[in-house]
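Structure first, commentary second.
What you see is the complex with one protein chain gone and the rest in place.
Presenting chain A:
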Amino acid sequence: MALIEAEGLEKRYPGTDFAAVAGIGFRVERGEAFGFLGPNGAGKSSTMRMLACVSQPSGGSLRILGEDPVVHGRALRARLGVVPQDDALDLQLTVRENLIVYGLYFGLSLKRMRAKSAELLEFAQLADKAGERVEHLSGGMRRRLTIARSLVNDPEILLLDEPTTGLDPQARHILWDRLFRLKSAGVTLILTTHYMDEAEQLCDRLVIMDKGLIADEGTPRELIDRHVTREVLELRFPPGEQEQAAEKLGGDVEVLPDRLLCYADDGDEVLTRVTEVGLRPLTALVRRATLEDVFLRLTGRSLTD
């Protein structure tokens, strides 16, 4: 049985006539790391709120751990861990108190939470900050504390909404490492992101969302193989010359406002042709294709729009 099954899932908010989630279907299996990739406004957060059992679907069906979240929300939430985008930690309480209070929400005893919080702080590499007020923590530490907090009830599924947005590269890597550990411990991870590298690093399988719909689904490798070539040659030209250059070069070329993307299995070969046809790009870069290219192919827009 899949841990999560969604079919034709929709979310409309009162007072708006468009659907934030316009009918999506997906399955998440136990132990997977499953990602929702898409730009802001794609419907990722709305989907996550429905998965967290705090938002009622407006249409379609959703089953979490085999249950209907509308009927069994309370029991389901006891088995989920939630890492919201904005942390929502209590700045006035200490690091340890944040964990204890949250554990009490789940009905765990104070005694149990004292022991559990020590264990979680160890995992989050915050043991030396236990008595510190959250106010004084850096963004990366706060995010690790939020993850520690989401683990107080030993959740079967962990929902992470843009877990590394706003963090510096080092903090991101520490966080990814913690998430890998959770995954190896058997926790099912469901995350949203608009970072390609994050999706490629963390997700076994992902869906690409755009305008409330799923554009495609697969492993990062499958998606790249299906939609783009092995390599991409990026060319920059002076403003206004992009279109012309694209025409002259021909082949599989995407024109972006600031550069051309030439898809090819051998990028260097295309670069040779660029010089042969007499084009003089300002810069030229051959790189491996990424999920960003997939997204661009599927939606005609870049993710950071």
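Throughout what follows, a residue touches a chain if its C-beta (ideal position, glycine included) is under 8 Å from a C-beta of that chain, and two chains touch if they have at least 3 such contacts; residues count from 1.
To be clear about the criterion, contacts and distances are computed from a predicted model.
J.: Which one, "Transport permease protein", "Formate dehydrogenase major subunit", "Amino acid ABC transporter membrane protein 1 (PAAT family)" or "Ethanolamine ammonia-lyase small subunit", is the UniProt name for the chain you do not see?
T.: Per the UniProt record, the undisplayed chain of the complex is "Transport permease protein".
J.: Write down which of A:A2, A:A78, A:M196 or A:V286 is the residue touching the left-out chain.
T.: A:A78
J.: Residue by residue, what part of chain A touches the chain that was omitted?
T.: 13, 49, 52, 54-56, 74-75, 77-78, 80, 82, 84, 86, 88, 90-93, 97, 100-102, 104-107, 153
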